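Got a structure here, written out as structure tokens. Questions coming.
Heads up, one of the protein chains got dropped from this complex, but the rest are sitting where they should.
Residue numbering begins at 1 within each chain, and the chains themselves are lettered A, B and C in the order written.
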Amino acid sequence: MSICEFPDTQDKQPDMPLSLTKVGVTGVKKLLKIKRDEKRPIILLPTFDAYVDLPSTQKGVHMSRNPEAISEIIDEAVNEPEIHIETLCAHLVKRLLEKHEYATRAETEARGEYIINKLSPVSNKKTQETTQIIARAVATKDDNGDIHVQKMIGAEVIGMTVCPCAQESIIKDSKEKLLEFLDEETVEKVIDSVTFASHNQRGRGSILLEVSENQDVNVEDLINIIQDSMSSPVCELLKRPDENRIVTNAHKNPVFVEDCVRNMTSGILEKYSNLPDSSMVTIKQVNEESIHQHNAFAQKNASLGQLRKEIYGDE
Amino acid sequence: MSICEFPDTQDKQPDMPLSLTKVGVTGVKKLLKIKRDEKRPIILLPTFDAYVDLPSTQKGVHMSRNPEAISEIIDEAVNEPEIHIETLCAHLVKRLLEKHEYATRAETEARGEYIINKLSPVSNKKTQETTQIIARAVATKDDNGDIHVQKMIGAEVIGMTVCPCAQESIIKDSKEKLLEFLDEETVEKVIDSVTFASHNQRGRGSILLEVSENQDVNVEDLINIIQDSMSSPVCELLKRPDENRIVTNAHKNPVFVEDCVRNMTSGILEKYSNLPDSSMVTIKQVNEESIHQHNAFAQKNASLGQLRKEIYGDE
Amino acid sequence: MSICEFPDTQDKQPDMPLSLTKVGVTGVKKLLKIKRDEKRPIILLPTFDAYVDLPSTQKGVHMSRNPEAISEIIDEAVNEPEIHIETLCAHLVKRLLEKHEYATRAETEARGEYIINKLSPVSNKKTQETTQIIARAVATKDDNGDIHVQKMIGAEVIGMTVCPCAQESIIKDSKEKLLEFLDEETVEKVIDSVTFASHNQRGRGSILLEVSENQDVNVEDLINIIQDSMSSPVCELLKRPDENRIVTNAHKNPVFVEDCVRNMTSGILEKYSNLPDSSMVTIKQVNEESIHQHNAFAQKNASLGQLRKEIYGDE
Partner (left out) sequence: MSICEFPDTQDKQPDMPLSLTKVGVTGVKKLLKIKRDEKRPIILLPTFDAYVDLPSTQKGVHMSRNPEAISEIIDEAVNEPEIHIETLCAHLVKRLLEKHEYATRAETEARGEYIINKLSPVSNKKTQETTQIIARAVATKDDNGDIHVQKMIGAEVIGMTVCPCAQESIIKDSKEKLLEFLDEETVEKVIDSVTFASHNQRGRGSILLEVSENQDVNVEDLINIIQDSMSSPVCELLKRPDENRIVTNAHKNPVFVEDCVRNMTSGILEKYSNLPDSSMVTIKQVNEESIHQHNAFAQKNASLGQLRKEIYGDE
């Protein structure tokens, strides 16, 4: 017996016949470069979690196969002309089922920062903005040994939200004061000419969308939908006229945390009319309220079919 | 119209007929003192999230009612002879449905640190250990206006885990070397006398358990079940003989991340034979591997009924 | 030789004659109850770091003496009629020097949340606000064996800041539009009647102040100084008239990140005229800008003597 034949403790029978829902690794960080036709490659530093289920007859998974599968899939991606991160996750869950012959379900999630380039709104200065992207995939093996893959892609983006309720009460206050020395018609003209205060803050919108196995969505479209759902985008580099523009525009477009979710919903329905009714989506907004230490929160979980029915009705 | 009659922007009709899954506040921190018969009161600094659903006919929730409900419930708890945190959460979701007359579902979660007192294992020095506790409740209003409440209580505890697989390979190596100058019988006696190395690390076990509305479980029982599922408890104050005892005991009791989940499962089934088959439970272990930067992870999600069937069979 | 006589590896001579600046423990969490005359006790859950220096002749510190010293000091504090957290830290560093006879310098820091009760500004609803407090102490043994103790107390508080620069440009815009249909005098009256928009956000002000060994400052005074230095305090529970009041007041009091530091400075100089010129202070403000993903930052490090000279001149 050679020193290299190490005991396989994992293949032993466990004392207790309990199957496990998921077993694996969390927090595996990887540098990933995605080639794109005629565009600059995308650089990602995503963190992977990767799991399989474990039958009641097996003491442990062969844990090292999970980081190994992640490495392999990433190495192979280098040869692809272009690959979406959710498709890479789909490849990974299929590889996990190959490597863990005892498993019937594999799951993975990759999260990382995605840098986008943009211009400041008035001065047109070049700037980089940071968004978070997330991709998930699940593979299940049915009784015939056929493998079904589900994949999801999502993003989280920071923007600015202005509270409509506080602004209304500020306008009402000002109106009362103005009526003391101006007539109603002039007051209305004044109100149209002024940008009234409210509280405003960093908001974080996010979408996580299920896509079909052979379909890809461009994550930058999701980022745009999220960004456009708030009172205004933010920007890392703002000269004074840019700052003025953002503050003015944001206050002309005040939104509740609930409105952000509604705006993201209509953005998704418009952009993804090709996705099936069965696609699940999670739409979420968190506002880091400037008047509180706590946050405001709103969320919608539904299938695209349910959303279409709620918004467009039974046509 | 007086200045105090502020406009109610939230009650307006939204532009888009979309109901929302949950709307509310996250990150509301509270100081909470729970009286207990003949024991020292429990001090908690929990952080609350609290949500309701929103019908498609309402533009926004009245957000301030959520921190208000949290404040009221905590003020009222002061008058209780003793109250469990999950019951406090159950009171809170019922209050939320009262305050938001348009809502049909309310949900809350409270998380915080729970300090326990214990003694070091050999020197019997007094020490404090920090655990995390979590409580959740959901209230749903059915078509008859009846309210149904679901509540959950959980904990997360840090302990020490020793890898059985690495230890087996270390024993095998040593055995080969010992057989070069000792006979097999003596080698077996040597192996029984020696504490062999492995890698070991901080593990974090957690349980989240559904309990019936009129039932309470003692969260310290959950903490004990989690602590006993790892190779050894940890301790903030260890003199040299304590440290020796913990390292020795842990290495006599090596466990995989999967074993921790199995041990917690059997601990739950033994302790909570009175809880119904329908109670859902999430059992999770994360090991902060000392040989990797990533973590090992195992999880079981099931009802107590499913667990009983898997472990005890169809009796 | 009994099994309880464990080897003292730490007392050995190291291979390399290198003294160490500080050696100890970080992240020791404790529950601490501080009695106060005629007031409710203060509950804290602070996290302690505690270090000593190590001479070049000693391989290691006796690490367990640090959590032991923390436990002892906290147990003894229970018998005090009232004790400030920075004084507790001062006791701790002296105890550390007693326990580590080879050390000439001991250092500790305690950080934790401090909950204050307050009322919402208009509706007078009771609410709890979370602040962070920090205490530090350093003890040094001089060549005669005399021990000198330095202690510091500080706090970090969240408030709301409104940008003066963006507001000025918004006012300028509005003025230009108003002058198209109103005369200059009326425009000035309009401007006085209106609350103009700006960007506003969560700010975090903090002060860390050195106090004499036999002096105590009330940390709630520091909290008030910080809170009053921003455009407005925040509040966890705000009914509509409260929200209106806070937004209005904040926009009447716009401040740069630099102004917050100036305001805290003048607050400190007024309140602590009794503290010596040699007291060091760090004054810091971080604004979580609502128009950017990054934060704005300002800091002043100086002795009270330097501050007095800068502000009041050489009188």
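In this section, a residue touches a chain if its C-beta (ideal position, glycine included) is under 8 Å from a C-beta of that chain, and two chains touch if they have at least 3 such contacts.
Everything numeric here is computed off the predicted structure, so don't read it as measured data.
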### Message
Counting the whole assembly, list the visible chains that the omitted chain makes contact with.
### Response
A, B, C
#### Entry: Sole residue of A:T127, A:N224 or A:S266 that reaches the chain not shown, by the stated touch rule
A:T127
### Message
Looking at the full complex, which residue from B:T26, B:N200 or B:N263 touches the chain that isn't shown here?
### Response
B:N200
### Summary
Which of A:D15, A:E76, A:E98 or A:E113 touches the missing chain? It is A:E113
### Summary
Full-complex touch with the removed chain, picking from C:E72, C:E113, C:D228 or C:E258, is C:E258
### Query
If you put the missing chain back, which residues of chain C would it touch?
3, 6-7, 9-10, 14-29, 49, 51, 54, 56, 59-61, 63, 67, 164-165, 168-169, 172-173, 176, 256-259, 261-262, 265-266, 286, 292-302, 307, 310-311
## Note on the structure
Even though one chain is not shown, chain A touches it at residues 3-4, 6, 8, 28-31, 33, 43, 45, 64, 67-68, 71, 75, 113, 115, 125-128, 130, 236-241, 243-244
### Query
In the full complex, which residues of chain B touch the absent chain?
129-130, 158, 160, 165-166, 169-170, 173-174, 177-178, 180-182, 186, 189-190, 193-202, 232, 234-236, 238, 240, 243-244, 246-248, 250-251, 288-294
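Rule of thumb we're sticking to: only the chains that are shown with their structure count from here on.
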### Task
For copies chain A and chain C, work out whether under half or over half of the interface numbers are shared, and give different or same accordingly.
same
### Distance from chain C to chain B - Cα centre to Cα centre, in angstrom
32
### Task
Please work out the Cα centroid separation of chain A and chain B, and write it as a whole number of Å.
27
### Message
I'd like the Å distance between the centres of chain A and chain C, where a centre is the mean of that chain's Cα atoms.
### Response
35
### Task
Could you list the positions in chain A whose residues touch two or more of the other chains?
165, 169, 173, 292-294
